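In this view, the complex is presented without one of its protein chains, the others remaining in place.
We call the chains A and B, going by the order they appear; numbering starts again at 1 in every chain.
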Amino acid sequence: MTAAARPDAGVKLAGTAVFGTDVDVPGMLWAAFVPAPLAHGRIRSLDLRAARALPGVTVLGPEDLARFFGPGERDQERSLFAQGEVVYRNQPLAVVAAPSALEARAAVAAVTVEIDPLPIIADLETAFPEWPGSDVGASPLVAAHVHARHGNVEDEFRGADRVLSETYRTASVHQVALEPHACVAEIRGEVWYVRTSTQSPFGVREDTASLLGIPESSIVVDGTWVGGGFGGKGSSFLEPYALLLARATGRPVRFALGYRDEFRLGRTTLPAVVRMETAVKDGRIRARRVRLLLDVGTSLPGRDFATGYSIGFLLGPYRTDAFEVEGYAVRTNKPPFGPHRAPFAPQCAFVVESHLDHVARELNLDGEEFRASHLWREGESTLLGQTVGPFGIAAAFERARATARAWRAEAPPGHGVGIGCGFWSTSTGAGGEVRLRLDPQRLVVLEGEREIGSGSVLAGLTAVASRVTGLPRDRVAIEYGDTSVAPYDSGVYGSRTLGALGRAIEEASVALRRTLAERLGARGQAELSVERGEIYAEAGERRAALTLLLTPDEHDAGGLVADGRHYAPSRLIDDRRVLSGTFYPYTDFTGAAHVAEVAVDPGTGAVRVVRYAAFHDAGTVVDAGAAQAQVEGGVAMGLGAALTEEAIWSDDGRLVNAGLLDYRIPTLGEVPPISVEFIEGFAGAGPFGAKGLGEPPIVPVPATVAIATRAACGAHVTELPLSAERVARALKLL
Amino acid sequence: MSGFDLVVPETVEEAIAALQTLGPGEAAPLAGGTDLLLDVDEGRLAPRRIVSLRRLPWRTLDWNGNSLTVGSTLPLRSLEDDPQVRVKYPGLYEAVRNVGSVALRHRATVGGNLVRAAPASDLIPILLALDAEVDLVGPHGDRTVLVDRFVQASRRTDLRPGELVRSVRFPEPRPSDFRWQRVRPANDISQVVVAVAFSPAGRRWRVAVGGVSPRPTLLTEAADALGSGRPDADAIRRAAESASTRALFVTDRRASEEYRRRLVGTLLERTVASVVETKGFPA
Partner (left out) sequence: MTAGPVRLNVNGTARVIPDVPGPERLLDTLRWRLKLKGTKEGCRTGDCGACTVLVDGRSCLSCLTLAHEVDGSAVTTIEVGPDELLVARVRAAFEAAGALQCGYCTPGFVMAVAGLLRERGTAAPREELLEGLGGNLCRCTGYAAIVRAVDLLRTEAP
């Protein structure tokens, strides 16, 4: 495979790339949160005086915010500090700025707070100990309720040959980007200016504006290089606080989280319990019931995005005549549920794949054949009534089966081989825009996203721009601009970048080439080429160096400019199937099938993944190196969720393993060789039919490992992660 | 991170004095710092003074015939790199090379690990199995104590005020091995640690476990069950059973008591088998 041609490699290998944690401005102050000392309580008093008395220290508490608010509309539901009631441990009560990190810590320690404890709902077991054996009903702990139904569920269950019911549990996992959240804010005249490590500069701008009631035009967000996002940096976090402190002190303010606080305050995937029931007749699925209890921490009522979206992934890409799904988002005393890479989808895939494999086994059917026979085909209807678009999952599955057969034939005793499927839909966000600028030597793509690491910006967009203009890649430069100069884009998340910005580039390119054709007196689009270092345009009978086709103004402005935008059409689900709550339509249909060979230690239950293969329905691969890199990285992250990653909360709402020693992401030695194959031809929504690849690779992994583990030793583990102890229990070693 | 005074004494006497002149817990010695500095950062310890041992002549590895004396501030990586250690004390080699990471082992020391007396210490069990001794220097002179007596409880040793570990001594090479179980193989704290050694001179087994109880422990009943030479399958099974019932077990976020019992038995069987089969075991 070819190595990704990455223009950012040089600065990153030289150590000169500036990340959020590296921003260093003379005179800057250091900020820190004043954390709530318990998970639930009523604030009786918050005494900031001693902290304020320390030299050089500024403290902002709830009472101080009003003087910073602007006249604009504010999001009243979201508050920067705990107001009256603390709802999760370490929730910010106030924020300090001091001349050094040490002094900031001392200022925090000088704050005294009196809190009257309230009962703590630490987890789902505390909230609903009998579930699924009991009802959730009208509990005040429910933040959202989703309910959808189709077909004659009761009849199908009654008339079934077999009904299989299982309960699954999945754990909380963190993004664990190696760089913690970090930003430096400054007030420059009337402008609230912040340099920050983020997946969404425009999202930060929008958030800050709505939190403070100030116009977006007075906020400038300048993205730094990002040391990993994985969903955790998709919206604002520290920036509003840093900006307020900058405003209050008149000094630049650095706000970076310590790594333990990354875990304690992180908004991420939280635990879930799922009840799966499947009615089978004549070897086919006739009906399914899915019930989900999802911990959403302190997500605000009405703001839960996870429940209605996850339910679809619990159904999976499988045909069912009748179904009923019901999900409850449950509030617990933890930070709010937040997006991870393919948020909660790997956990859902683990549940549905393991369950369907189990159903097949119980019916003495081949698990792979059973799933394959139910996979969606293009033109069919999804469970919420959308039409399935081009979908390469069956092709991926067939390739996976061929590999699985070969591996099984060679596998030594104690090893097992299994296949897991994953289904994903690219997010749209609001949309994205770019500006192209063609000068006599090169094409510049001005856009508002930093390369966060996936390659989607620097490799993917370069590849698209090269293809749509016909210019070689080394003639294309991606130019990042902050929110005051760059066109809008909603953010690098949801695997949407290549699709959204790629389409915008396509549109701009068409405009550019049409303009040039016109100037050459022809119709259609001009062809671009490079000769002796100069760009040439050709249309009709004429060909000219670009420099001759530009107006004097355009020469002055740096080249011929064209804008493009992409705001994906909204898609609809069949509302008649929805009884309650918000469900999310799919934008496209991206599939993957993975194969794992695992070895299980029969004495300890420890699972070791020996080798791995990933088959991905990629639409069109735009940059092979970046695509391969995404699959390799996503699989490794999925292995963590499969085997070792689990955020553990105590009964009093404390995150017990808030650190990289006890929250275990995979190390180099634990990732097996991964072979990667792309299936092309099933077009997605992106340029040339490309499908987003940022998230799909993580989705099938825990499922694949679980199914291979069962194949290896018979252990049917219905909980994530598949720790050695859980496997040992399933093997009845204990 | 609290503030502290850093002192860098040139001699052992200066170091002892620097530790002694403040009250208990107010001064702490600094070897590699990989545990101490973390404890300070996270508020578990708050010494006013930290006494660096970097200038003391203890970064040593000395052979006296086959007996080995390791200076207390020798980085673990140096111990790992010594080819004779690998041959003569294979269990020690295995234990050392599995501590943390390479960069960590460039600073972490046997002395520091020993004095910290962590329940899941990867080194203390093999020190126990090898009947290692601790050489101490202090304001009231030198003394030598068996590691088994020196390590008393979780995070507590017999170290007296002003005392420092000068070296750890291993009296005789032994066929030995060390096994662990962790959530992930690299850069992790062990759930269970088993160290096994056979003394050719005394024709006696030593079995030590760590990670299961507040203090790494020698299991005499399990060792006795192994006999005075090459144990048969039955003896190994009895030893494993004894180990999984006799050792004191805890449940924590790394593993439950039940699982630890299971692990100890399984790991003990494997460790004994490996010592007998592959490590130059006497006939």
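Observations, loosely collected:
Please note the rule applied: a contact is a pair of C-beta atoms (placed from the backbone, for glycine too) under 8 Å apart; a residue touches a chain by one contact, two chains touch by 3 or more.
Values in this document were obtained by computation on a predicted structure and should not be read as measured data.
The chain that is not drawn here is touched, among residues A:V176, A:A329 or A:A715, by A:V176. Interface note: of B:N66, B:Q84 or B:S101, the residue touching the hidden chain in the full complex is B:S101. In the complete complex, the residue from A:L46, A:V59 or A:V226 that touches the missing chain is A:V226.
The missing chain, though absent from the display, is touched by one residue of B:V8, B:L22 or B:V250; that residue is B:V8.
Looking at subunit A, the residues touching the absent chain are 3-4, 6, 8-10, 12-19, 21-22, 24, 175-180, 225-228, 230, 256, 258-260, 452-455, 625, 629, 632-637, 659-661, 665-669, 671, 673-674. In the full complex, subunit B contacts the hidden chain through residues 1-8, 30, 33-34, 37-38, 40-41, 50, 52, 54, 77, 100-104, 106-107, 185-187.
Following the convention adopted for this analysis, only the chains that are shown with their structure count from here on.
Each chain gets a centre from the mean of its Cα atoms; for subunit A and subunit B, those two points are 43 Å apart. Contacts from subunit B toward subunit A in the complex involve residues 1, 3, 181, 183-189, 253-256, 258-259, 262-263, 266-267, 269-270. Listed in rising order, the residues of subunit A touching subunit B in the complex are 102, 105, 603-604, 606, 643-644, 648, 656-657, 661-662, 664, 666-670, 723-725, 728-729, 733-734.
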